[in-house]
Each structure stands twice: as C-alpha cells, then as structure tokens.
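The structure under discussion is supplied below as structure tokens; questions concerning it will follow.
All protein chains but one are shown at their positions in the complex.
All chains are identified by letter, namely A and B, in their written order; residue positions are counted from 1 within each chain.
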Amino acid sequence: MRRKEVLMDFISDFLTKFVAQLQSPTLGFLIGGAVAAAVSSRLAIPDAIYKFIVFMLLIKVGLKGGIAIRESNITEILLPALFAVLTGILIVFIARHTLAKLPNIKVVDAIATGGLFGAVSGSTLAAGLAVLDAQGMEYEAWSAALYPFMDIPALVTAIVLASIYTSKQKKLAAENEYRSKQEFYGEQKEYGQQRITASGYPHEEQNHRVEIWPIIKDSLQGSALSALLLGLALGLLTRPESVYESFYEPLFRGLLSILMIVMGMEATARINELRKVAQWYAVYAFIAPLIHGFIAFGFGMIAHYATGFSAGGVVILAIIAASSSDISGPPTLRGGIPSANPSAYIGASTAVGTPVAIALGIPLFIGLGQAVMGG
Amino acid sequence: MRRKEVLMDFISDFLTKFVAQLQSPTLGFLIGGAVAAAVSSRLAIPDAIYKFIVFMLLIKVGLKGGIAIRESNITEILLPALFAVLTGILIVFIARHTLAKLPNIKVVDAIATGGLFGAVSGSTLAAGLAVLDAQGMEYEAWSAALYPFMDIPALVTAIVLASIYTSKQKKLAAENEYRSKQEFYGEQKEYGQQRITASGYPHEEQNHRVEIWPIIKDSLQGSALSALLLGLALGLLTRPESVYESFYEPLFRGLLSILMIVMGMEATARINELRKVAQWYAVYAFIAPLIHGFIAFGFGMIAHYATGFSAGGVVILAIIAASSSDISGPPTLRGGIPSANPSAYIGASTAVGTPVAIALGIPLFIGLGQAVMGG
Partner (left out) sequence: MRRKEVLMDFISDFLTKFVAQLQSPTLGFLIGGAVAAAVSSRLAIPDAIYKFIVFMLLIKVGLKGGIAIRESNITEILLPALFAVLTGILIVFIARHTLAKLPNIKVVDAIATGGLFGAVSGSTLAAGLAVLDAQGMEYEAWSAALYPFMDIPALVTAIVLASIYTSKQKKLAAENEYRSKQEFYGEQKEYGQQRITASGYPHEEQNHRVEIWPIIKDSLQGSALSALLLGLALGLLTRPESVYESFYEPLFRGLLSILMIVMGMEATARINELRKVAQWYAVYAFIAPLIHGFIAFGFGMIAHYATGFSAGGVVILAIIAASSSDISGPPTLRGGIPSANPSAYIGASTAVGTPVAIALGIPLFIGLGQAVMGG
C-alpha cells in the first residue's frame, strides 16, 4: 500500500471513530445538556441528586480499581505498577508545564485535562487487548490490572496540583490586597524588611510559597477523593463483588449520562471561556496520547529487560498511557476540581484524544513492540 | 351466541380486567399512597427525589420515542405518522370542548385527562398486536412505531393548552381586580374607551386574549417538556440504546411506582374536588376510547386508499388512539400541569379507559377492519 492510501485510510478511520464518539452516550448527553441550556430550558437536576451521582460514580471507580488490584499478583506486578504510577503522575505534570503555559489557557482547566489524559479509558484498553489477541501477541493476564495504578494517581495528582495552584492564587491575591492597603495607608517603610507575625500574613521570604502537605491532606479529605479512596479501600480489603456487580456497575453508565447533561448545561454557560483556546486543546489532545504512550513504552522496556515483562505487556502499558478517560475521569475531576471547565477537558479527551489513541496509538505501539522486542 | 350472552361475556371480561388494573403496580401504589395519606401517615418523599424521578421518567419516555422514530422508515411512515400527530392533538381539543365544559369540572383536570387519553398505552398496544397476530391479520412492521407520533404531540398539546388557559385566567383575574379598583376609586368614565399604555394593563380590544407563542415557548422550556424533548432528541440523534436498556428502561417502572405513591398522597388531599364530578369522568373514560379509535380509523382509511397502508396498520392506528396512557403520561402531566388533580386523570384512564380499550376497543376495531377492508 502506498503512503497516500495509508494516510487516507487513517483519516477515514479517524473520522468514523470521531462521528461514533459524537453519538456515544457520554458525549451525546453532554451535547444534549449544552443545547438544552443554549435554548434557555429550565431543566434542572437537584443539587442533592447531583452530589449523590458524583459520590456513586467515584465509589464505583474506586471499587473497581481496588478489586482489580486485589485480584492481581502484587509481587509480579510491582515494577510495571510502579511505572504505571510514575507515568500517571508525569502526564499531569507535563500538562501543567506545557498546556497550562499556552496563551489564554486557564491553569485549572489544563491540569484537569492532564488528569483526564493520565486517567485510563476502559474501552480503549479493551480495544487494544482485542487487537493484541487478534495478532497473537502474548501478554501477562494481569497486565490489564495495571490501569488503576495509572488512573487513580493521575486523578489524585491533578486534584492536588489544582488545589495547590488555587491556594497560591488566593494567597497572591491576599498579599496584593495587603500590599495595596499598605500603599493606601501611605506606609513608607520598605515592604521587604517588614515581618508580620501576629496578623497571619506571611513573611516576605515565604512569599508565593504554600504548605504542600496540608493541601494534599485537604484534597484527600475532600468529598471527591474520599469517595474514590473509600471505594478503593473497600475493593481491596472487603469482598464487595456482589454489590459491585448488582448495583454500582450497572448504574454507572446511566448515572454518568445524567452527570453529562449537568456538565453540558454548565458548558454552555462557560462556552466563552473556550472560544479563544479551543485550538490549543485540539493540538494537545492530538499529540499528548502518543507522547504519553512513548513514555510508558520506555518504562515498559526497562521492566522488559529487568524482570522479563512481556512485549505484549509493554504495549498494553503504552496503550493505557495513550488512552484518556471519558468514563471514570470526568466525575472525579468534576468533584475534585469544581472550578475547571468540563467542556475543556471532556471535549479534548472524548472528541480528539480517544479517537487518536484508538485509531493511531494502538497500531503504532503494537508495531513498535513487535519491531523492538519481536513480541 | 345470543346477544345477551355476548353482553354478559363482555361485562365479565371488563370486570376481570378492572380488578386486574386495581392490582396493577401503577394503580395499586397510587391507592397505597392515598390510603397512607388518609390515615395521617408522615410518609414523605424529599422534593429533590421527586423532581429527579420526574426527570428520569420523562427522559426515558423521550428516549424511547426518539429511538422508535429513528428506527422507522420515515418516508413510508410519513402519512400515517402525520395522521397520528393530528389524532393526538385532536383528542386533547375534544376533551377541552366536551369534558371541560361539563358542570363543576376543573378545566386543567379535563385538559390533562385529554392529554392522557391522547397518549398511548404500550400494554394496550401490545395486547392489540397479539390479537392481530392470533387472527393472522397482516400489518407493516413499523406500525407500532406510530405510537410516539400520537403520544408526544398529545402530551405537548395538553401542557400548552393548560398553560394558555392558566395565563388567561390570571389575566382575567388581574383585569377584574383592576376594574374593581377603578370602581372603588369612583372613576366614572366609560371603561371601554380607556387606553392604558404605560401601566402594562391591556387595551380593551385585546381583552381576554393572550399571546400564544410566548406561552408555547415557555411550556417547551419548562422542566417537564425540556426533559421529554431532550430525551427525544438524544434518542433520534445519538445512539443511547446501551444506556437506555441498562438504566432508563429497567428503572422506569420502579420510579413510576414511587411517583404513584406521591400522587396518591396528593390525591387524598384533593379528593373533595372530585366528589361532585366523578360520574362525568367515568362517562368520558367509557366513551372517549371508542370515539378516538373511530377518528384514527377514519384517518387510517384515507392512508389505506391513498398509499396502500395495510388494513392491519389501520387497526393498529385505531388501537393506539383508543388506548390511554397509564405509564408514560402521568409523570409528564404531573411535571407539565402541576395544578391538575392526578386522581382525576389517572383514575379515568387506568380504572376505566384502559379496560374499555382492551376489552371493547380491540375486538371492535379488528372486526371493523376485517369488515371494511377485508384485512
């Protein structure tokens, strides 16, 4: 096949997947909610219901991860799992230092987007496993259980980074206000030499720094991460399979569809924020899955040579990193970073990131794995 | 068989179905809620839950209709669908100009009852299809998909008519108050010649008229019709089958049973309203299914001769018109016409209309179809 045909095939494949994503319940209900708000509908989901839906979704994500980790062989999985955690955290920091620095991009939106791209899409992973199976490429049975090790750290990192950023901003604002007041009252002495102890205002030396650990602790105690970690602990330490399979799992997609309507309605209200920056999200969402996949592929290679982690397992790790969550991530970020605009991160992930990961990422990393390790 | 036996058979058949309806979850939970309120129970469903249940039920009704329309062949179905829409709208106007004019009947209750008799009962339709199959009468596979074309226009028409009526009443009240004030202040000049421009009070010429379009727009933006239309659009334009089948459809009957308890509790509080008028609802509910069926049968005949719509299809259209909703209609009317008394419209439909449609309507229209078109 000539190169042009390959390109045409890819574009047609990508567009097919793109249209299918637009019709998926996740994005469909988001757009539905956005349109309802745009035509001034008085549709409303009571706040108590909204909070409960977020709680239900997060407990479910945690339970699923906890059960998957419990069922895996922890000694065998250790090094790849560590690399999965590292990749998940790294992805969020990359977004913090690339996407967030672009002009007009709101930092919390960029961090949330990074969190969503660090989180994992179960359907992308399933698609990858299917292609691996079809090609007869072998992998450890527990490889798919690596996903919570990347998913949950990425989401936690995003929420904590957003908290730290928000705290810094508040502090900066408070200081600026204080500084203005100082000037207003005509105090002439040098600001830098001043030491405030009783008033609670910071020493100049600590300026622009915030205590990291209290913020991490506070993030973990927040309702979003609490529910996620509670689910994780229950999945790990108890036997919630019956209630998970009869209740949390079947209700998940339906409750998610309602959350999507709520997030869509909010998206309309905040659409102006995105007008100037949509192109940056598109660029990020197109490139990031491949870069994240390469990073995880590199880590996987280390595990391959160090502990004999299979070539198929390395490919799976790369696919997990390339995927971006459109199911488990949004409710977590919604609960954990309420100030971020859902249409930024969900739009980037669902409309661009997922089709790229499936149509481009999966064949790329399988080919690479076969070429490099002869899988 | 002699005429008397036929009559006896019909009465016994009707009574059997009547008792079965009283034990059906829909009416059973309604009566349960009514009895609980009558014995001063402090049972209560939180308002947030109530609103969410209505939302869930309406999204589901819309989704189901949207999916059914999407899956039908729109060009083939066009004329019968148009007749279904017309019949649905007509049924509500008939109730507005017959039932609503009877002594002591509240107009909004009559309009809501018309909406419910215009809406469609899935179980009556299923019973009709079973009898048609048993008799070997052929019909187009898409005939059953005609139901949302009658169901949704009837409900929308009822809600809009009720809004228009309520607006007129408010306006009338405001004018009367104004008139009284005029008299009170002893202003002697002729009221009819007076022109008020700045105060917002209407010109005499426009008296008793209200702007229709703003009311229709407002009805459609209300939370009830918004949810219904959002579901319809999502069913038509996206692929929500998986979430519909795993979430909205299985939860529907259960959530409906809770709504019935709420409506039953309210029914007790408003039972006095119905004391004087119950006989009119019984008469309407007995006659209306047959008249509505004949109207749809007539429309169907036009389609039969114009486009070759099958005799079985004509019968199905008549059965759809004869049926009155006891599942999808009540939550819609409850959300859309909150001032109407649920025990009026649900009692009329479930306790009388549905048994009449099944025991009398189905055999009547099948026999008529065979006699007229030789199906």
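The rule we apply is simple: a contact is a pair of C-beta atoms (placed from the backbone, for glycine too) under 8 Å apart; a residue touches a chain by one contact, two chains touch by 3 or more.
None of these values were measured; they are calculated from a predicted model.
In the complete assembly, the contact with the undisplayed chain comes from B:L43, out of B:L7, B:L43 or B:A174.
Checked against the full complex, the candidates A:L43, A:L234, A:A303 or A:I366 give a single residue touching the omitted chain, namely A:L234. Touching the omitted chain from subunit B are residues 22-25, 28-29, 32-33, 35-36, 39-49, 250-251, 253-255, 257, 261. Remark: the residues of subunit A touching the chain excluded from display are 46-49, 51-52, 55-56, 221-223, 226-227, 230, 233-234, 237-240, 242-243, 246-248, 251.
Everything that follows uses one rule, which is that only the chains that are shown with their structure count from here on.
Bringing subunit A onto subunit B by least-squares fit of CA atoms involves turning it by 120°, to the nearest 5. The geometric centre of subunit A is 46 Å away from that of subunit B, both derived from CA atoms.
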